[in-house]
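Only one protein chain is missing; all other protein chains are in place.
Note that the chains take the letters A and B in the order they are written out, and that residue 1 is the start of every chain.
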Amino acid sequence: MKRFISFVTKEFHHIFRDKRTLIILFGIPFAQVLLFGFVITNELKNVKIAVWDKSNDEVTKQITDKITSSGFFTLEEIIYKKEDLERVFKAGKIREVIIFEENFAQKLKKEKIANIQLIADASDANSANMIINYTSGIIMNYTSSINREINLPMQIHVNERMLYNEELRDVYMFVPGIMAMILMLVSAMMTSISVAREKETGTMEVILVSPLNPIQILLGKVTPYIVLSFLNAVTIIALGYFVFGMPIMGNLSLLMAETMLFIILALSLGILISTAAPSQQVAMFISMFALMLPTILLSGFIFPIENMPLILQYISALMPPKYFIIILKNIMLKGTGLAYIWKETAILTFMTIVFIALSAKKFKVRL
Amino acid sequence: MSNSIEISSLTKVYDNTKALNDINLHIKKNELFGLIGPDGAGKTTLIRIIATLLLPDSGTITVENLDVVKDYKSLRKIYGYMPGRFSLYQDLTVIENLNFFATVFGTTVDENYDLIKDIYSQIEPFKNRRAGQLSGGMKQKLALSCALIHKPKVLLLDEPTTGVDAVSRKEFWEMLKNLQKNDITIFVSTPYMDEASLCDRIALIQKGKILSVETPENITKQFGKQLLQINSDNKYKVLKDLRNYEFTNSVNSFGQFLHYTDKRSVPEVQSIKNYLNEKGNSNINIKEIMPNIEDCFMDLMIEDKN
Partner (left out) sequence: MTQEKIITAKNMTKKFGHFVANDNLTFDVYKGEIFGFLGANGAGKTTAIRILCGLSMPSAGEIKVAGFDIYKQNEKIKKNIGYMSQKFSLYEDLTVYENLNFYASIYGMQKNEIKKKADELLEKLEFSYAKNKLIKDIPLGWKQKLAFSTAVFHNPKIVFLDEPTGGVDPVTRRQFWDLIYQTAEEGITVFVTTHYMDEAEYCDRVSIMDEGKIVALDTPLNLIEQYKVQNMDEVFVKIARK
């Protein structure tokens, strides 16, 4: 136990005495979350929209006016048929189409309810969400303004649809994604680099020719990063919650437990990399290309998995962050419990066991 | 006295070349044993195999009756090891390094302070300095202290004096001599031939082969020829002239002198002098001397080639 504590103390010394490590550990997560957060929640301006007005009456004109005069939207095209709908979205300029149902004003008067459908191009999920939210907001304003003048409240029912990416319904997509990415970066890259550094400076040689066994060495290496990664995860969640209003609907302890599972997975992956990497540079390279890029590109963090070619979908199934992101979204946004994410949890657990077993097997007790 | 390290017919192959070729060595308990040879001779490979860091391709090594392949775990408890490069944590302070290695070996600095006292006391004034900021000589003392902190039975030192200035080197060897009083077998490698005379016994190694294993005195006694020391006003000219002399067997620079051996069984000093005078050299002094380790090493190198 004393050996273990001494080893961990030493690791903490390494971490806190190296500015670069500190920046990667604490600076980058902070910067990433804030950066992504602000880039994504940027104000909307001059979003090009199209209107398909099947009714073409006074009310629909008024609503259209309200929307276009808000400053957020410019009316680019008026369309008349279903084929046009597909065409404008394919062309890519138009981000939203507003469809008024037939006899809109009449229905509103007689039945007190009329329908508007909003269709947004959700290949950029976050802005699509914002566009829809803004439009519905304007329509809602309009409804309340006309309701003030009459006794019986009228309802305009807004029907939203995301095109291309119907699953993505949250602006908060990026927090789980960033969390997966940063935990991967900190845990896997930093541990692999720190083991590789000992190989490079020759201290590993001395450690090997000592009574420390591989498990002690690896546990000693990993423990500080468990602590630091966990701190990181908490920071990210707190930033998401307090700065960007990201909700946490589900159980916080479950969230933390799942996070811990992912951290351990990433650390075992880092150790596995370090068994293969002779130098810090190689460790860095492997972590970058084998972990970071797939995390960003294939985990569904930025590009929706459903839209990928089949082969990439299969590859993405091998990416641990994919499951972690699903778990996070479920707990944070939907508030679901373990019952709904046991499958993903099981997959992550299994992967962790495989990585640990592989590292233990590959760790050389000699040079 | 029994043997501490037994190496028999050890061979190690890298990429089809024999890094170590049929090595046989028997190192006694409590001996200060020197492995002497240039870079690339196989010194590091041999030490790493003894240190259980590499596996031999054939042959066996036992250390304190433990096999380096099978019993590596037990051996790692009794070894003190200093690799060729400075291998301490540069970002830890002197005392942090020492404490770390003490706990790794399940001991404390206080417990074995006696053993390292002489060495450590020289760097103790800097104990809160980061190891990376120490001078070469001090780093080496710290590394040695760390390797000794658990009172090892066998101390393996791979080129501890490389790149260290002549004075620090001398101090280091004095420390090793002192350590012998503590029942430690010391196996040390070095490329500096002049350090050989400080060892109890030495092995000369070149291209993976042991050329000779002896006490330093015996190695120089085995030098088969009369060795002449020559100096003059222009050493470099004499060197060039002697290279063209018909009776020259070998001629090498040694500091301000030349060391010369003759093809004849008994060299004729006067005829050599005459030859050099004819060539226009002046102030020629020739006298017979005892060979040193470097003479022997070069002689054995050439012999080995033929």
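To be clear about the criterion, contacts are C-beta pairs under 8 Å (C-beta built on N, C-alpha and C of every residue); 3 or more make two chains touch, one makes a residue touch a chain.
Source: prediction; values computed, not measured.
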Among shown chains, those touching the left-out chain: B
Contact residue for the chain not shown (choose from B:4, B:206 or B:281): B:206
Contact partner of the left-out chain, one of B:165, B:268, B:288 or B:303: B:165
Which of B:42, B:56, B:137 or B:267 contacts the chain that the document leaves out: B:137
From B:256, B:270 or B:306, residue that would touch the chain that is not displayed: B:256
Contacts of subunit B with the absent chain, listed as residue ranges: 37-41, 135-137, 162-170, 191-194, 206, 236, 252-256, 294, 297-298, 301-302
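The rule is simple: only the chains that are shown with their structure count from here on.
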CA centroid of subunit A to CA centroid of subunit B, Å: 60
Subunit A-facing residues of subunit B, complex: 48, 51-55, 72-73, 76-77, 79, 81-92, 96, 99-101, 103-106, 146-147, 156
Subunit B-touching residues of subunit A, taken from the complex the two chains share: 2-3, 5-7, 9-10, 13-14, 17-18, 201-203, 205-213, 365-367
